[in-house]
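Omission of a single protein chain aside, the complex is shown with its protein chains in their original locations.
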């Protein structure tokens, strides 16, 4: 267990300390449950009653909320980011392991840094390059000529196909598959002919990739994931996509081939992005939306269908299919009313 | 091959036997294909012609259908449940294996029950506790301090991250990943800062988890899957969710973080549930629906978009985007017609 004083936490995070800097804390906890020795955070105004009653040793919060805090405070203009840093200080990752497990299979022509760890039941193919302090958990497959930058961590059962190149500090969760063939076929009189997928996958620094997420290799050039991208679980990214730096994508989203997503975007869970389109920087797509064409302007977009009781929705479905006819009937009726009125003061 | 008499099947399942109790059967088969020695079931009225012609030795069916059955009958108020039990009696699972495979890697500080089996190429980390008769198939990863209750079965290539706790009799299919980090980040001037995911996953008894399904660990407290929950393949369950007892979720559904799903719910395939919402007990969500806000009342809900020919749908899409304007035009027209009529007998 790590114990740090509030003074140390303030110093490491740049937060402004109000209260006794010598107070020691050993962990983080939720606002409503934190007790002595814990730090918590407050950002949601609906939780104000919990703030007033908190038993935490200290609360991380915004300047405007300080007056409402009954205990010591770490004040920050961005309390959630400060909380992230405090939690990482109090709950550091386990130290890395080192060496090649006796139950791993590593090609003689792979280059494994002496400070890296290759876990049991891993396979590392010829020509792979594994950087300093990289942690490759049990059951991973590292294909030919894969390059893994320093401090990457593959938790377990991760698959990196040949020629995948990943920068520093990636965190890749179990079941992720990077560099499988893109889905490319030519139809020749009813039979699909495979297009060889000759590109790779190129991933920047500080990328996190969720469990069972898949990123396909490019057809001729690389699929590109830029610095700082965060991908949740069960995401599919097709061949030749580019995902711009610091974009975050939630679970179950699917990005079809050759889509070009901008920087600093957020894409909600279950959203689908069509292939061969361009999404500008700072576009925010709501969950369960279908994006069928390019988006040139930053901003928030949505399209998830409504939810109704089953019987109401059946009527809505019927009416949606009738909608073009309804609109034509409305137009005819407007014309009829106008004609009979002689002039039409209600319509410009 | 197991051979059981109809009398034995009736006794074990509580069904009422009509016909020769000494008849031996060795398996189950579809209504239209079952021959002598097979048991089948009848529940779908549209299959009545197949019932009349069945070659099965016996049919499991409801009391009202017995008169239409040309062969021996096992009569039950819930024929499908009785069929499930009969099929399990006639087709028992293979007996479990026992011991630690020579090609497994098991930490010296893990506790493995002497009746459990750890298959080849598995890794079991420090402090894990593996209960009686647990079957861990080849290629599984069991993280630190994982607890697996008695009679759990992990088919193969299952990943349980550290501190996942699972009750008795779980059946977990290949590629499932339980306990990967939740998707939590704070944005600090355009860069995502990781929120350490410090909770675990807590799973009750009698839970089944499908292939490539993912359940994330909680941020501060556990993600909770209650007793008897059944999860199909490729489901994503975000951090801090609670899935109530005996809820069943079909394939490809996605449940965003901190959603609280009630007991005895059913969620259809491909449905998406937003984060931080509450779904009451006994709510039934149709497949491909998007649930964006809390549901307080039990009942059936739907929202999947309609399907039309591509050209008709393009007109519908155009009209949906125009819908707010159409509604305003309708309102204006109503006002105009009312005004000209002097009074408005058609409108209250």
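Order of writing sets the labels: A and B. Residues in every chain begin at 1.
Going forward, a contact is a pair of C-beta atoms (placed from the backbone, for glycine too) under 8 Å apart; a residue touches a chain by one contact, two chains touch by 3 or more.
Note that the structure is a prediction, hence the values are computed from the model and not measured.
**Student:** Quick one: say which of A:24, A:52 or A:193 touches the chain that got left out.
**Tutor:** Missing-chain contact among the listed residues: A:193.
**Student:** For the full complex, which residue in A:30, A:149 or A:238 touches the chain that was left out?
**Tutor:** Going through A:30, A:149 or A:238 one by one, A:238 is the residue touching the chain not shown.
**Student:** Among B:7, B:66, B:145 or B:230, single out the residue that touches the unshown chain.
**Tutor:** Within the whole complex, the residue contacting the unshown chain is B:230.
**Student:** Which residue, A:3, A:68, A:98 or A:220, contacts the hidden chain when the whole complex is considered?
**Tutor:** For the chain that is not drawn, the touching residue is A:220.
**Student:** Which is it among A:29, A:59 or A:337 that touches the chain not included here?
**Tutor:** The single option touching the absent chain is A:337.
**Student:** Applying the definition given at the start, please give the residues of chain A touching the unseen chain.
**Tutor:** 103, 105, 121-123, 139, 141, 143, 157, 159, 161, 175, 177, 180-181, 183, 185-188, 190-196, 198, 212, 214, 216, 220-221, 234, 236, 238, 252, 254, 256, 272, 274, 284-286, 289-292, 299-306, 308, 312, 315-316, 318-320, 322-323, 326, 329-330, 332-333, 335-337, 340
**Student:** I need the residue numbers on chain B that touch the omitted chain, in ascending order.
**Tutor:** 28-30, 33, 78, 80-81, 83-85, 87-88, 91, 101, 103, 119-121, 137-139, 155-157, 171, 173-175, 208, 210-212, 228, 230, 232-234, 246, 248, 250-252, 264, 269-270, 287-288, 304-311, 313-314, 317, 320-321, 323-324, 326-327, 330, 333-334, 337, 340-341, 346-347
Operating definition for what follows: only the chains that are shown with their structure count from here on.
**Student:** Using the average of all C-alpha atoms in each chain as its centre, how far is it in Å between chain A and chain B?
**Tutor:** 25
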